[in-house]
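Here's a slice of the assembly, chains where they normally sit.
Should a chain be cited, it is by its letter among A and B, assigned in written order, with residues numbered from 1 in that chain.
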Amino acid sequence: MKYIIAIIQPDKLEDVLAKLEEKEIHLVTVTSVMGRGRQKGIAEVYRSHKEAGSLLRKVKLEIAVNEAFVQPAIDAILGAARSDNIGDGKIFVLDLPRVIRIRTGEEGTLAIG
Amino acid sequence: MKVKRNCCNKWIVPALIASAAFFLIAVSASMADERAGLPAAQPASQPEAQPASASAINSGDTAWLLTSTALVFIMTAPGLALFYGGLVRRKNVLSVLMQCMMIMCLVSLQWVALGYALSFGADAGGKGVIGTLEWAFLKGVGQEAGPYSATVPHLAFMIFQAMFAVITPALIIGAFAERIRFLPFCVFTLLWATLVYDPVAHWVWSTGGWLSILNPNAGAAMDFAGGTVVHINAGMAALACALFLGKRKGYPSKMSPPHNLPFAVIGAGMLWFGWFGFNAGSALAANGLAANAFVVTHVATATAGLTWAIMDRIFNGKPTVLGVITGAVAGLVAITPASGFVDVTGSICIGAGAGVIPWLFVGIIKPRLGYDDSLDAFGVHGIGGIWGALATGLFATPAVQKDFKGLFFGNPAQFVMQVKAVAVTIVWAFVLTYVLLVLVNAVFKLRAGEHEELVGLDLTQHKETAYTVID
């Protein structure tokens, strides 16, 4: 199993969720994060005090999937989150040796979906 | 980025020149007063000089009008600012607050410099279309009673009206929120206040206006506190803006819900609170008529809020907070022109209509039409204002002011007059606003760029963020 972490633009969230749905990937955890990347933030000014403003609002998705769904998930994210502009974000894929469903106590590939 | 900054910078020089001119004119206006001798030009603030006029000032009426002015002030800042600001997305809330604050600054100065003269000054040319510039920079507007206010200082009447001139363009913000560039917005607002608002105010409220009840020679449209002048005017302008600017990216399917509904509730509470000054203050006295206006304002609003909630319950399953406050605002809008003419029964009917008609428009009709009026400025103020202006012609009862009767009290002519005033205002406001938008857009490009809209107006227009995430 894999644990997929994707950082995307906030306004792509709806699209990405919809695309994942299409691929039958329903289970996702979403976090509001700030990111610093190639995309330069806009400098902020407060009473003439300048803030580098390097951190930009991003959204983080976490999706635990069985092997069979790894590529579909990645494709879904790439398909919906890509705008070809700097700031589009990254997908990180980690190994996930163990999963437990709290409601039932089930483990493994059964529990993930 | 470079390019854009340069292109904006070119406006600084004219702006500075304009400011300088503004000061010079202001100063010379004031000097003129002095050259002409004070007593004549700026009519005396010394009681002893004019005992009759001075004794005419009634402290109770003045207290109420000043209080009302403060109440109408708070409707815009921060009332409307919060109401609208809470409904947009997190990344645009400051832009809405900024637009409200900037209108407060800009239009207040425009009003003092020109607007009051154009609106309430002696009629220029006798057609009742626009005022002369005699009162520009408040020349001759002093501490004694004026032509519109027998018992309160002329200055108090002027500043009370200033708050109306401020809130009207601020209402339009609801239509173009989340996608307008700031500088063009400022230019548009200033022009709109001068070319659209001031004339309509003159027609309906000035002594010489061609639709004014103060003009003995005019057909008299009844508009106690601004149904046509404020709400239809702003509502039609909002429609023009929504159509001209086009939809926000992602509308309607991918719009986030209001980012901070409690802010919208605070704003709505302040609007309701301030509206007591708006309507009851329009009596220009602390008397029975003011009390009546206060009461019908409250009752119509309560009725509309409740009715909207019932509509929500029937059609959407649950009564919603956003619904109740939207309904309340619609009720306030609708009762505005009627507040000095109808009794409690009339106000319940007007309120109920304000809960149903704008609801149907916002909930059923608008989504089919497909334009993007971000915060329903047209749906609430335009539609609600039209309903209110017409309803005034229906429900006006001689029990409130004996000379003013509506259709239901045997005076169909008044209803016809209301229809006429409504129609004229609709056409005027829509057409002129659209023309203004075309012109301003030709010079400045009104709509924010795609990237600006994506990142949000707060950062791109003002280099600020509303809330820290990590601190």
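Keep in mind that, in the parts below, contacts are C-beta pairs under 8 Å (C-beta built on N, C-alpha and C of every residue); 3 or more make two chains touch, one makes a residue touch a chain.
Treat the numbers as computed from the prediction; the structure is a model and nothing was measured.
S.K.: Hey, what stoichiometry does the whole file give for these chains?
M.R.: Taking all copies into account, the full complex has the composition A x3, B x3.
Going forward, only the chains that are shown with their structure count from here on.
S.K.: Measure off the straight-line distance from the CA centroid of chain A to the CA centroid of chain B, and report it in whole Å.
M.R.: Here the centre of chain B sits 45 Å away from the centre of chain A.
S.K.: Tell me, which parts of chain A touch chain B in their complex?
M.R.: Residue list for chain A touching chain B: 9, 11, 14-15, 32, 34, 42-46, 53, 55, 57.
S.K.: If we count contacts the way the header does, which residues on chain B are in touch with chain A in the complex?
M.R.: Result: residues 91, 249-250, 253-254, 454-455, 459-460, 463-465, 469-470 of chain B touch chain A.
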